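Missing here: one protein chain of the complex. Every other protein chain is in place.
Order of writing sets the labels: A, B, C and D. Residues in every chain begin at 1.
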Amino acid sequence: MIPSADAAITRDDKALILAYDHGLEHGPVDFEDVPESTDPETVFDIATHDAVTALAVQKGIAEGYYPSYEDDVELLLKLNGTSNLWMGEPNSAVNCSVDYAAELGAKAIGFTVYGGSNHEIEMVEEFREAQEAAREHDMSVVMWSYPRGQGLKNDTSAGTIAYASRLGLELGADITKVKYPGSAEAMQWACESAAGSKVVMSGGSKTSDRDFLSTVETAMRAGASGLAVGRNVFQRENPTELLDALEAVIFEEKTADEALGL
Amino acid sequence: MIPSADAAITRDDKALILAYDHGLEHGPVDFEDVPESTDPETVFDIATHDAVTALAVQKGIAEGYYPSYEDDVELLLKLNGTSNLWMGEPNSAVNCSVDYAAELGAKAIGFTVYGGSNHEIEMVEEFREAQEAAREHDMSVVMWSYPRGQGLKNDTSAGTIAYASRLGLELGADITKVKYPGSAEAMQWACESAAGSKVVMSGGSKTSDRDFLSTVETAMRAGASGLAVGRNVFQRENPTELLDALEAVIFEEKTADEALGL
Amino acid sequence: MIPSADAAITRDDKALILAYDHGLEHGPVDFEDVPESTDPETVFDIATHDAVTALAVQKGIAEGYYPSYEDDVELLLKLNGTSNLWMGEPNSAVNCSVDYAAELGAKAIGFTVYGGSNHEIEMVEEFREAQEAAREHDMSVVMWSYPRGQGLKNDTSAGTIAYASRLGLELGADITKVKYPGSAEAMQWACESAAGSKVVMSGGSKTSDRDFLSTVETAMRAGASGLAVGRNVFQRENPTELLDALEAVIFEEKTADEALGL
Amino acid sequence: MIPSADAAITRDDKALILAYDHGLEHGPVDFEDVPESTDPETVFDIATHDAVTALAVQKGIAEGYYPSYEDDVELLLKLNGTSNLWMGEPNSAVNCSVDYAAELGAKAIGFTVYGGSNHEIEMVEEFREAQEAAREHDMSVVMWSYPRGQGLKNDTSAGTIAYASRLGLELGADITKVKYPGSAEAMQWACESAAGSKVVMSGGSKTSDRDFLSTVETAMRAGASGLAVGRNVFQRENPTELLDALEAVIFEEKTADEALGL
Partner (left out) sequence: MIPSADAAITRDDKALILAYDHGLEHGPVDFEDVPESTDPETVFDIATHDAVTALAVQKGIAEGYYPSYEDDVELLLKLNGTSNLWMGEPNSAVNCSVDYAAELGAKAIGFTVYGGSNHEIEMVEEFREAQEAAREHDMSVVMWSYPRGQGLKNDTSAGTIAYASRLGLELGADITKVKYPGSAEAMQWACESAAGSKVVMSGGSKTSDRDFLSTVETAMRAGASGLAVGRNVFQRENPTELLDALEAVIFEEKTADEALGL
């Protein structure tokens, strides 16, 4: 973690990362409920919302769509990923180099590390190369830190999530994305373990507006620096409304109820 | 996908790729019915037909035969492949570098990715290198996207083929070659999932003129950008006739019946 | 071993290395008893104590905190490590390059080698690269030499620890960190086996002041050149007191009792 | 295949390659019947015969003996090989680089590919590097194409040998060495499958003069471009005699009987 290395993708030291890598990780099935979300333009338009500090996509989508949005969206290039056609021990293919990400205009890189997987060693070494190359380009580094694998029973326990955010710090991430560990106390432990590097909560699968915003509110009060969210935004009929509310909770320290006007 | 990066191997944004990598993938047995197809000259001659926007071959055949056809044929160099002497979990050897493909005069590279195979990670990483090197040479990128492997039961289901074409988009292909998923609806889903990148239908094993052209017609109306075909052309006694008909269906929006003069 | 290559991290040819890589190796659980030890600042402050000749941390912590302590602390960058979320045959991911360690201001590198593991070959080859790169930067080389793995029954026997320190010498470490083998005789064998290169005792898990200092005293008299210690310092309420005592035992040849004022 | 890239090791488009890699592949036991064949000088002397268009040896023998024969022998450096002390799934170590082969004066490289082996992928990728490096040095490329491995029942069937020679063509060899598939028809199929690239018959284990020359005659009439032979020459008391006869059959289109003066 280098203090303020993440300035390009944060606002007042907070981050709202819109993630749109589901076409690779889950397949087109994730777009079925809101078919227009199949089209990256829909999501790039959403990402122009003031609340969004960065949009995370894979290489091919950045190639095709980012040129039209360079002035309005900050690009976070997700460097690795895997289809869920494959069922083996968690691993992720590095499908974009840092140099090419920089060429595409990215201000930050995103990288998944599955701590505890039999591929942890390999993934951490790939992360090293990406992280150090990002430093040369003055790009910030975001780790998707998801402990997972054969030996791991509970991947959202308090200890696991605190370990996940600590891995981000120790290995050199500026921002670490972790799953919500289920309580304010556990989230606080995770944030403290990151010791000055930022922790953002993973949005997860779609829930109701109120439930989602309440969890975000809890995470923020527990020390989180924001949110990385995909389905909870683009699977909604009216993403703008939710982004307005998220902006209130994340950047203006409103409660979920205030943000929803309740 | 970079818009119009595929200009050299398309015509009016449509593609008819003649594929001739069967000597490597299936062995000389594929040439037995029409023995003259053993000789690459026969196929290069076919490729001079106006309908053909590119010819896909392996390195050795490009070395030996392309110099005589540079003015009449666009070369798509297929960079990887495997003999079917080997029966293991799907994988493909990278047998030509992008630099050498460029030296041979190729305007595009072709690359197989077996999503879902235990070798998916490795193949996607090899694709990354090829894709980024192709960008440096301003060559277009065609992915043979064939989900296949241990954990995959049905490799031509609608969901699998839509996933296949999405993989092409996300990973940076300009054109993705997929198998025909069996219906117009499924093909449409695959084309929409590619979101602006092109999808071409794989020709598959030889069928009757009418059946073949009807399928191509369906695929085109469902949003496909063309066809990559081998055996259905070079295993015919009169390939020119079929190419005339394919030209009508693909580039002139004729029906299969119109194209056949029925 | 290059004589005096370790000058930057020793004093009168003695070393007291404060190790703080537990967040990666064990997770935040190691900080629970003394919560402020979660914060690297606490440990960097401790490392400003005169007795400490170097502080060993991972890349991310060096990035975030070393810039404020460059004048008061010598940085030993630990180049590899593994989370204990993973349970496989001992191995360690190289998560920082030597070039980047140098850029961060490190005067020495730290590297774990698990002799006897099925990954010994791979780790020794990674160590080679790190060791030779360190020589180019005139950084000193510290090996965490921990024989461990499938075939190894007793990893602190006299023979194993003597082998561990010999591995450090043979492979090119200036200082080798080994576990305490349980007796003065065994420690002496380990130190003689290092034949002129330095051996430092690993601090291990927390014990009482007197027990700990007595072991350190025994090790020093047996020929050790100092100590690499983490939990026995930062898990204490008053680390300064213990560091004062360690300074007396290590650098002033006091007994444990004298050092404790008993 | 690049037309005439093999000019340095052919004569009138025919090749007689003397192969002497048995010390590596089979061990000194192959030299027992004719002990003087243990000494590379004996074989280099044989290779000065006009009929021999190239001598294939491994690196170490080229280093030691080629300097004295540069004017009289064309060097084909065999780049990979394996001892038969090892019994695993067919594979071959690359024991010489193309750059070094060039430095030693080689005009061509030789490379074994075991199609169908579990190591096919790896070997084809190693071949790619060697083949492209050879092109940079204007050296010709000879493939020892030996389908072999777990899944392969009959490695000299007509289909397998035709596939073997096609692999040579597709992957970029100028000359492909295959086993004799047992009949003129099968050999013809193999030669046609090579489509303009050259096929040479592998000499195999020692047989009588007449049997051997008859097979060579059959192969030549079936379209082969020559022979790669070792034991059938150097295990003979009078290799010159046989080479005279081979010259007649290969380069002067004589029958075996004519060549033997029968």
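Assume a residue touches a chain if its C-beta (ideal position, glycine included) is under 8 Å from a C-beta of that chain, and two chains touch if they have at least 3 such contacts.
Keep in mind that what you see is a predicted model, and the values were worked out from it rather than measured.
Novice: Going by the stated contact criterion, tell me the shown chains that border the hidden chain.
Specialist: Listed by label, the shown chains it touches are C, D.
Novice: Considering the whole complex, which of C:167, C:187 or C:200 touches the chain not shown?
Specialist: Counting the whole complex, the residue in contact with the absent chain is C:167.
Novice: Out of C:103, C:192, C:209 or C:244, which is the one that touches the chain we can't see?
Specialist: Checking the options C:103, C:192, C:209 or C:244, the one contacting the hidden chain is C:192.
Novice: Touching the absent chain in the whole complex: find that residue among C:118, C:156 or C:235.
Specialist: C:118
Novice: Which residue numbers on subunit C touch the omitted chain?
Specialist: Contacting residues on subunit C, toward the hidden partner: 1-3, 115-118, 120-122, 124-125, 127-128, 131-132, 135, 147, 149, 151-152, 159-160, 162-163, 166-173, 189, 192-193, 195-197.
Novice: Spell out, residue by residue, where the missing chain touches subunit D.
Specialist: Interface residues of subunit D facing the absent chain: 21, 23-24, 27-29, 31, 35, 38-40, 58-61, 63-65, 81-83, 85-88, 91-97, 100.
Criterion: only the chains that are shown with their structure count from here on.
Novice: Which chains lie in contact with each of subunit B and subunit D?
Specialist: Intersection of subunit B and subunit D contact lists gives nothing.
Novice: Name the chain whose C-alpha centroid is farthest from the C-alpha centroid of subunit B.
Specialist: C
Novice: Note whether the interface between subunit A and subunit B is symmetric in residue numbering, meaning over half of all numbers used appear on both sides, and answer same or different.
Specialist: Different: when the shared numbers are divided by all numbers used, the fraction is under half.
Novice: Please tell me the distance, in whole Å, between the geometric centres of subunit C and subunit D computed from their C-alpha atoms.
Specialist: The computed centroid separation for subunit C versus subunit D comes out at 57 Å.
Novice: What parts of subunit D, by residue number, touch at least two of the other chains?
Specialist: Residue numbers touching two or more other chains: none in subunit D.
Novice: Quick check of your reading of the touch definition: is the inter-chain graph here a line, ring, star, complete or other?
Specialist: Shape of the chain contacts: a line, open at both ends.
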